[in-house]
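Report on the structure given below.
Note that one protein chain is taken out, while the other chains of the complex remain in position.
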Amino acid sequence: MTSLLTLEGLTKAYPGVVANDDVSFEIAPGEVHALLGENGAGKSTLVKMIYGLVKPDKGKMTLNGAVFEPAEPRAARAAGVAMVFQHFSLFDALSVAENIALGMENPPKMGDLAARIREVSETYGLPLDPDKVVGDLSAGERQRVEIIRCLLQDPRLLIMDEPTSVLTPQEVEILFKTLRQLSAEGTAILYISHKLEEIRSLCDGATVLRLGKVVGRCNPREKSASELAEMMVGSALTPPSRASTDFGEVVLEVSNLSIPSPNPFGTSLKDVSLTLRAGEILGIGGVAGNGQDELLAALSGEALAPRGAVTLHGNDISQMGPTPRRHIAVLAAPEERLGHAAAPDMSLIENAFLTGADREDLHKNGFVKWPAARAFAEKIIEGFDVRTPGPHNAARSLSGGNLQKFVIGREVLQRPEVLVVNQPTWGVDASAAAAIRQSIIDLAQNGTAVIVISQDLDELMEISDNFAALNEGRLSRPRPAQGLSIEEIGLMMGGAHDMEVAHVEA
Amino acid sequence: MDLSAINPLVLIASLMVAATPILLAAIGELVVEKAGVLNLGVEGMMITGAICGFAIAVETGSPALGFIASMIGAALLSLIFGFLTQVLMSNQVATGLALTLFGLGLSALLGQGYVGIKPPATHDINFGFLTEIPVIGPILFTHDIIVYASLALIAATWAVLKFTRVGLILRAVGENHDAAHALGYKVVRIRILAIMFGGACAGLGGAYLSLVRVPQWTEGMTAGAGWIALALVVFASWKPLRVLVGAYLFGGITVLQLNLQAAGVAIPVEYLSMSPYLITILVLVIMSSDRSRAALNAPASLGRVFHASS
Partner (left out) sequence: MLRLEKRPTPSKTWSYATPVLAVVLTMIAGGILFAMLGKDPFLAIKTIFWDPLFNEQFASYSRPQLLVKSGPLILIAIGLSLGFRAGIWNIGAEGQYIIGAICGAAVGLAFYPMDAWFIFPLMVIAGALGGLLWAMIPALLKTHFRTNEILVSLLLVYVAEQLLASMALGALRNPEGGGFPGSRNLKQYEAASNPELIANSGMHWGIVAAFIAVIATYILLNRHILGFQIRLTGESPRAARFAGVNPTALILICMGTSGALAGLAGLFEVSGPAGQISIDFNQGYGFTAIIVAFLGRLNPIGILLAGLLMGLTYIGGDLAQFMLGLPASAIQAFQGMLLFFLLGVDVLTNFRIRFGKVEAA
């Protein structure tokens, strides 16, 4: 079998970091090839080079036997390379057809394009209405827009960057069916992921990256998930451990909470109810954009809830803002590290003060006690192994994992009675993720009631006592996490939404 | 007081003239904002256009050359804004203010020798018998070319934004510059071109003020017209045809208050003179209080700094 795409010795360095170091591999036509690696292993830089967004410093690419040096994405697309991005490539206010036209070199007239979109979406079982505004679509539907945008160009190589992070398990199955169909038709697929089971079920070959270097090649079907994990991380990881699961009394109760979304493309919370006991970890899963941010805001006090909807030990706290809630030990750590949980350009001292002002007694009569704030910041840095030259450094200078440790550590050290975290390990390397999960478990062990909102189902299954899922602003009834099957979880997350029907027809 | 002296036909015809400067400036700014850039320097670009156009028209005796010069002059000025905000990534609000302050100073400097001079006349287009049609004739067929050009510009902008690929790309860049960049569009280049288009439009509007509407040169003669044009874009919720409605509405108010002043209404002149500004504020309040619509139409990347971190 001759190869479709060959990479030889690709190298790309940024100041202070070599993103890719002498990376080589081959993809055959029709092959589904996995690019496996942790966050920061250099997967994104590599595919950006293939897609013409970044120029390699060294090395050579060959596509179909010819030298391949795309100067820009347009050139890559013209050569038959298409890419489905994880983020950042759709326009909310534009229609599906307009979004697709923007990704094409010579789009047909809008009317013809709409017809072709319908046709392709039927063929591959990805139903889509070309006239809908993208901002109104679910995460899964938005991904379909991207996929169809690629398919309309008859690509020879389709790059998919973490495609399943926005899908329910049922939707993942449907996507895989589409990808297998494409592969059977001769389209090669470069599949980027850190989810090992997926790769084992889908891919024909895998290249494993660690710290910018190729550290292994294999046929993933012949390896176990833990073997793959070890190749990816470089050492065996010990999963977080938990001693006992005795819950105390009910601490937090949310009943029939509904909050309409303040902006047109946001999600409204609808009739959310839950109870949380001391020492319990409630995992809340769901596809991105189904009300996770909104739920966190309602619990942290950033969004005020209707009277009586949120109670702590039976006392109504619905109308309290973030500061009074912190005062009674209800703490939160939002998903977006830079710009929500922390101010990017402010120092770690100032960021420690940001939520710690009240509980850590960092001000007196409104005057800030900077030495105390500094001591608190240093305590976090030390206690949570945050790698930074010092507390005076700006938050944005930290790596994702280190900043996340800081953000979680900041709340954990304030002795919360209730802690709500959203995506605690998103974009964080494996060792930092393990440390963060362990600290959450330890916190619960000591009697804190914890809500972990996450899109990483493995993570939730690993640490939660009970599991519930958000779907279009509604929360499913929480159930014990132990013994839940992946199908049951998928159904709680909304199943395949409207996709099954389409497949029956196809 | 003699209100009967106010002839409604003349009023409508003159409101079109009064509206044209802000109409031009506003449609230019609309394109800039659709590309995701907030340029608060409209006032500065307008007044620079006003003096460039005036000076060249006086020197050459040709208003046409004056209008062209006004567009070039203001577009060059807007290029400073484009360079600072797009290449050096400066704050758009502050840079826009700087543009206005600098434009006011620069225009006063350039205009020193031109105070009190009469510019060459810009003639109305001769439509022959059409002018004689009752009612419609005096309203529609008694204007100079710029009035018609401004109407054509509105229609063209509407059509380009709605139906063409260029328009789609422009909207895409204003909606989500990161996504546009990821798809391979040149965000910075597109935005700079939009900014220059906005500058040229504002400059033309300014020249219309100094060459036709007033017509003479005085320092600071735009008197807030650029700011009203900015407000007009919000009023129009970023839709070209509504810019037309808004500008003519505003032109009507301006002309009406001037007529009332001339008719000697018992309201002090100062209060009549402040009415256009107060009404603009009122309209802004009404438009922005409607949450859903205002939020839906504003380009999502408006005013945000773009840095292509690869």
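For reference, chains read A and B in written order, and residue numbers begin at 1 within each chain.
Keep in mind that, in the parts below, a contact is a pair of C-beta atoms (placed from the backbone, for glycine too) under 8 Å apart; a residue touches a chain by one contact, two chains touch by 3 or more.
This structure is a prediction, so every number in the text was calculated from the model and none was measured.
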{"item": "Contact set of the excluded chain (shown chains only)", "value": "A, B"}
{"item": "Residue of B:I12, B:L104 or B:A300 in touch with the missing chain, whole complex considered", "value": "B:L104"}
{"item": "Touch with the omitted chain, as defined above, among A:V23, A:I174, A:L190 or A:A341", "value": "A:A341"}
{"item": "Of A:S201, A:T323, A:N446 or A:Q482, the one touching the omitted chain in the full complex", "value": "A:T323"}
{"item": "Touch list for chain B against the chain that is not drawn", "value": "40, 80, 83-84, 88-91, 93-95, 97-99, 101-106, 108-109, 112, 181, 219, 223-224, 227-228, 230-231, 234, 268, 270-271, 273-274, 277-278, 280-281, 284-285, 288-289, 291, 294, 307-310"}
{"item": "Residues belonging to chain A that touch the chain removed from view", "value": "15, 52-55, 70-72, 300-302, 321-323, 326, 332, 334, 336, 339-346, 350, 353-355, 357, 363, 366-368, 370, 393-394, 396-397"}
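Operating definition for what follows: only the chains that are shown with their structure count from here on.
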{"item": "Approximate Å spacing (C-alpha centroids) for the pair chain A, chain B", "value": "45"}
{"item": "Chain B-touching residues of chain A, taken from the complex the two chains share", "value": "48, 52-54, 72-74, 77, 85, 88-94, 98, 101-103, 107, 262-264"}
{"item": "Of chain B, residues touching chain A in the complex", "value": "165, 168-169, 171-172, 175-176, 178-180, 182-185, 291-292, 295-296, 299-300, 310"}
